[in-house]
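For this depiction, one protein chain was excluded, whereas all remaining protein chains were kept in their positions.
== chain A ==
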Amino acid sequence: MIQFKDVDLVYPNGTVGLKNVNLTINDGEFVVVVGLSGAGKSTLIRSINRLVTPTSGELLVDNEDILKYRGSDLRKLRTKTGMIFQNYNLVKRSSVIKNVLAGRLGHTGTLRSIFNAYKKEDVGLAYESLKRVNIAEKIYNRADELSGGQQQRVSIARVLTQQPKYILADEPVASLDPPTSHQVMTYLRKINKEDNLTTIVNLHFIDMAMEYADRIIGMRAGEVVFDGPVSEVTEKTFEEIYGRSIREDDLRGGADQS
């Protein structure tokens, strides 16, 4: 369970990232965070694994306030929260399997990892994860030989290999075309169901949010301005979150193609 209690975040330059955020995210939920660019979606998600640190309030992950964490506590928190990025963030020159095994680094001692001496079960797990996103045949390819959609699947396999409790996905489909976007979202949804992994996804496409989310959180200027199940969301809700009428480019489209 993740709980935000009166969380504020002001960046060193004075920009307000989060303002009085109060949220509870329960285990197993699939939450989509929507909002215009600059609304604070990334800041919200990156607070949970402390890539950024809120300046006040409490942030509880499994009932522990993570804002005081440093050093090894912080690394332990991060092994629990897997992250997926807009630009996949793979080591382009390394093979797919090496990239996926990097998901185990947080669980592996420094010496063991430097000598590439991953445990047998870790290598097995990495291969299993690749199979789950249907890309096991690319195991020895260099990451930069793959298409965008394939690279994002490898990054999902990396997160699976990490065996986290939470998945944080920051605009995972923003660099992909509509059919590939749906494919990636379908995998995230499937993993959420099969492994009961709490998943938080930032998206700015409202049709995709509606299609995949259980619950939608709307953000504007660092504040949570909407929080409710998909069934309560209408076009009007989005207009309120975005503070303007809905446009063509707020939609990803291509839902029928997947």
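Methods note: a contact is a pair of C-beta atoms (placed from the backbone, for glycine too) under 8 Å apart; a residue touches a chain by one contact, two chains touch by 3 or more; residues count from 1.
The definition used in the following text is that contacts and distances are computed from a predicted model.
Participant: The chain dropped from view, which UniProt name applies: "Formate dehydrogenase subunit alpha", "Phosphonate ABC transporter, permease protein PhnE", "Aminotransferase class I/II-fold pyridoxal phosphate-dependent enzyme" or "Aspartate carbamoyltransferase"?
Facilitator: Cross-referencing UniProt, the chain left out corresponds to "Phosphonate ABC transporter, permease protein PhnE".
Participant: Which listed residue, A:3, A:55 or A:113, touches the chain dropped from view?
Facilitator: A:113
Participant: Of A:83, A:130 or A:219, which one is in contact with the hidden chain?
Facilitator: Per the contact definition at the top, the residue touching the missing chain is A:83.
Participant: I'm checking contacts with the chain that's been left out. Which of A:93, A:120 or A:236 qualifies?
Facilitator: In the full complex, the listed residue that touches the missing chain is A:93.
Participant: Could I get the residues of chain A that touch the absent chain, sorted low to high?
Facilitator: Residue positions of chain A that touch the missing chain: 49, 51, 75-79, 81-83, 85, 87-94, 98, 102-103, 105-108, 110, 113-114, 155, 158-159, 162.
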